[in-house]
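What you see is the complex with one protein chain gone and the rest in place.
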Amino acid sequence: MIVAGIDVGGKNVHTVIVSDGNIIAKAEGPTGIKKAEAAEQFYNEALKQAGLKREDVERVVATGSGGKRATFADGYIADAAADARGVIRLVPSARTIIDVGGEEGRAIKISAEGKVLDFAVNEKCAAGTGTFVDTMARALEVPVEEMAKMSLQSTRSIPMNAQCAVFGESEVVSLIHQKITKHDIARAVHDAIAGRIGSVARIVGLENDLVMIGGVAKNVGFMDSLKRELGMNVVTPDDPDYVGALGAAIAASAGVLEEEVKAKVVEKETIEEGK
Amino acid sequence: MAKYEAKRLDCWGKAKELRAKYYQDYKEAHDRGALRWEGGAWTFDAIPQALEGEVHGLTEEPYGASVGANPEVQVRYQEAAEGKWGCANDLCAYLRNYWGSIILNEFVFGGEWPKADFIFQNHICCSHAKWLQVAAEIEGGDVPFFCFDVGVGAYDKIAERQINFVVEQLYDGIDFLEKATGRKLDDEKLIQNVKNTYDSSCYWAKTCMLNQAIPAPLDEKTMFSLYVLGTLEKSNKDVANFYKNELYPEVKDRVANKIAAVGDEQCRMLGDSQPPWAFLSVYRYLEQYGVVSVANLYTFSLIGWWKIDEQGNMVPYPTLEEQGITIKDRDHALRLLTEGELKGKLMWAPFYGANYKNDLVTKIAKQWKCDAAILHLNRGCEGTAQHQMEMKIALQNMGMPAMTFEGNMADERQFDEPRTKRLIDLFITETLGLKKVAG
Amino acid sequence: MEASEILKQFNDVWELRHEYAKDWKQRTGGKVVGYFCTYAPEEVLYAADILPIRILGAHETPNLASPHIFDMWCPFCRDCLNQGLQGKYDGYLDGIMETNSCLHARQAFGAWVIHVPTPWNYWFVMPNAVRSPRAKSFLRGELADFKKAIEEWTGKTITDQDLDKGIDIMNTNRRLMKQVYEFRKQDNPPITGTEAMTMVWASQLMDKREHNELLKQLIEALPDRKLDRDTGVRLMIIGSENDDRPFMEMVEDVLKGTFVTDDHCTGSRYFWDEVVPEKDRLQAIANRYLDRVPCPNKDWGMEDCSKKRFPHILQLARDYGVQGAILVQQKFCDPHELDIPSLRRYLEDNGIPCYFLEFEVTVPVGQFRIRVEAFLEQIEAEELFA
Partner (left out) sequence: MAETKAVEFWRWPETSWVNPDIDWQKGQLITAGVDVGSVSSQTVVMVDGKLYAYSNTRTGSDSPDSAWKCTNMALEKSDLTVDNFDYCIGTGYGRVNVPMAQQTITEIACHARGANFMYGPEIKTVLDMGGQDCKAIHCDDRGKVLKFMMNDKCAAGTGRGMEVFADLIQIPVWEIGPRSFQIEKEPPDISSTCVIFAKTEVIGLLEEGVPENEIMAAYCAAMAHRITELLNRLGVEEKFAITGGIAKNIGVVKRLEEEIKTKSAEANWYDPDMRDKGLPFDTQIAGGIGAALFAKAMLERGKAKSARKA
């Protein structure tokens, strides 16, 4: 059976096409402003790669903060749920998941079956999100990848008060003025986010194996800081940023989506009656 | 086809009517030569209401909540408090609504701010005394202010000394009232008011007890609009009668006839702290999944009086009749009133440690047969938000799925509705594995 | 001993507080009890030969505290709990107590009792209505219960003589620290605000008998001490607790200002008032805690909206020739948040310029520097204008 999963995040869209449990094609790109179109575009891209036509795909499930914009999908699944399904497939021993995306950092506790037992998100603040990393990289005037590598060469840790992304910036600026090396600043930034994510993760409890997914998992500097913060091993699957999409695809192959589809409709109604 | 018959309460209208009258009376008090006083929902209103002649009070928390239910007004009032007065925006949201209301000289129920003749307050959380102390300052500093301390220890530590301390302060309070108003305290009134307070407090607890039934006859959303009367004037005869002779019998009857608050009840939820008042739609949202909020330490004992019986269960505090007591005189009245509040108001226990809250909340979860907990981390009220994370751990340790969401009872700027709904979806569909109920 | 040498010893105790307490235990075999709020009646603890130490901040982001206290609660309290959870007090802290202080400290205590292995804990009901005459007999009763509980725990009865000892240790410490504060009235104080505050921290962390000996030597040595620095603007720092050294240093070392006095519970508010001896020792102790400069949380009266603390602060400002006050508030600290708008008006109406800063566990020095610097300029800039 051929199914597809589409993760429409705040920053990027990830699409996978899965045939009998194996990923046969994947595509990613910036979400931009027109999420629906982006979703469409990168879905088609993946199809092209796989040499498939829409009708070849049995079911498509979307996830992510913009998932419900992918109207062509047969259903929608909450991002944490997609994470859980994706991770348990890739790392059956996983019990704790950390997912740091562009707009939200979250931690999920899962059962051996991949059921979501508990979860926590870092509320109302950009510190502890991918966006924070990007903003700081810009303040340092280096590409994110660069900043990641730099922090590995740092020798000292500087506490950084990372409440607000923009003030994080001004702190970076004042650190620069204090003649602190970019290496050390880069580490300070990663330590700050790792600290925030770490405390979110502790809320659900740190049970092995701990798996880190999401785009930021590719940031070696952050991963280094996170391991130091948590004092435990952190597993990162290949393509950590595709896990959500994979999870959606797995949900697609499992079926039972009528609920989800209905959910979209009912939700609208209740919001109207709400006030 | 819903599982159970569901219908709205008959006494609903009466509750709304009493509430409206309360604020109307306060507003018009001076036109009728009546006295006006400001206090808290936990103030012993039986005492100032026992002054000779006509007296009307305004309790601060319910007022702040009424403002909170109206986002537009609320933001305006809070910005006045934060901007014009200059207070921090993380202070109690009710308090900011209240101060802002005075600063803008607007009464949320219409007209100018009705300045009080005196303040009669009591103190247990960090904000109570200061709340009206500063209010008096904003009002010009000339409002006589009295506040007594009820932070004397948890319900299981209440003995002679604790009761004496409060009663002695109440005597001082009576001197204050008579000096400030030039009116005498009427002992007959006082005795009647204390009786009423007992009825309001004990019958509310009895009513909450009935919610142990399946299906639950009441959901929290409804209970919120019912306990409010007890936060306004529990010593009032009409209020006492409402709880004793209208609400309690009706709910009892619902249980007997299996009439549910939510026809599709399939998951009984435990809540904590106040909800974000402007977003009660969240409860409607839950109902689509057959999730009914049936229990909450806050809702039960904000006004309800309870005790822990030999089996260690939470049971309603006995009424005066049940205790076979007739109030003899002023002293007797003050002691009984103090005893009931200090021993019965379990809501005060968490002020003395997380263990108290964990103990009470796990009792409630068991006795009210709760399946899951959705806890509102309430940035608007330290008092009701005490030990919430500890409580989550305690509930999870007893095997109950629990989720938290951050919000604020009366500051919409601190509540993210779409995100909260996303989290609730996740919790209910994934963790609880529930599906939306048909219809 | 040189003043600087003594001050360094205070600093060492502050920096190596756990090592100090462990060593003290070793030497004396006595018990150590931690407390969060300065309303803890230390007299009774000293009477029982127990070392009371205050749980103070470490200024690391309290990541371990998040599962127990969510982040609307005061960062200082989360910081305190965090150290307990990190095991910093393991192996030497015999007891922990809390005293009806703010709701925030109660969160830390509540979680501590459950998650930080501590053999003994006690909730001390310190009345909120400290300005009510009725509180006196009530608190005396609470003190009697407290004394009894300690006697049961330690197996040693506390006599009046023991209480006198406890009172004497505390009073001597208060008197001596007040004498040190006297030096801060000079045009060029021989002791900086950072140093003075370090002295108070040390007093909350070490055996006051030892602290007293050091204080006596310090008072001997201070007259000969000349600081090679410009006093600059005479500042007063006002707030809840402030154990934030980087901030103090930034103002005094980098900028041209000196803290010459304070109203803080890691400062004067902690030690300003002495126990007035009475035949009934417990009553004497009770009176001291009720009559002391109150925490805003307890500063409310029985007749009007007057505040007892305000005139006291103004008096301090005048006695110490204060040119400007910095109002420091721990984020989410309700008691102080409730007083600050009134206090600010009160001081400014009395000719004391104020600047307000909100603190967290880690201080963004960069952001605070410009604010304080501009405040100092506001006070001093006259020279740049005709």
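Per-chain residue numbering starts at 1, and chain names A, B and C are given in the order in which the chains are listed.
Please note the rule applied: a residue touches a chain if its C-beta (ideal position, glycine included) is under 8 Å from a C-beta of that chain, and two chains touch if they have at least 3 such contacts.
Remember, predicted model here, so these are calculated numbers, not experimental data.
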Notebook entry, point to check: Since one chain is left out of the picture, which of the remaining chains does it touch in the full complex?
Noted result: A, B, C
Next item on the list: Mind listing the chain B residues that contact the chain we can't see here?
Entry: 79, 82-84, 86, 412-413
Next item on the list: Against the chain that's been left off, what residues of chain C make contact? List them.
Entry: 353, 358, 360, 364, 366-367, 370-371, 373-375, 377-378, 381-386
Checklist line | Chain not shown, touching residues in chain A | finding: 10, 30, 32-36, 65, 69, 103, 124-126, 129, 131, 134, 138-141, 161, 163-167, 169-170, 173-174, 176-177
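Assume only the chains that are shown with their structure count from here on.
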Note to self: Centre to centre, using CA atoms, which chain is the farthest one from chain B?
What the structure shows: A
Margin query: Quick check: how many Å separate the C-alpha centres of chain A and chain B?
Written below: 41
Margin query: Among all residues of chain B, which ones touch two or more of the remaining chains?
Written below: 389, 404, 406
Margin query: Can you pull out the residues of chain A that are in contact with at least two other chains?
Written below: 203
Note to self: Give the list of chain C residues in touch with chain A in this complex.
What the structure shows: 59-67, 360, 362-367
Item checked: Interface residues, chain B side, partner chain A - complex -> 279, 281, 284-285, 288, 389, 396, 401-404, 406, 414, 416, 421-423, 425-427, 429-431, 433, 435-436
Check: Which of the residues in chain A come into contact with chain B in the complex?
Finding: 78, 80-81, 84, 115-121, 123-124, 203, 259, 262-263, 266-267, 270-271, 273-275
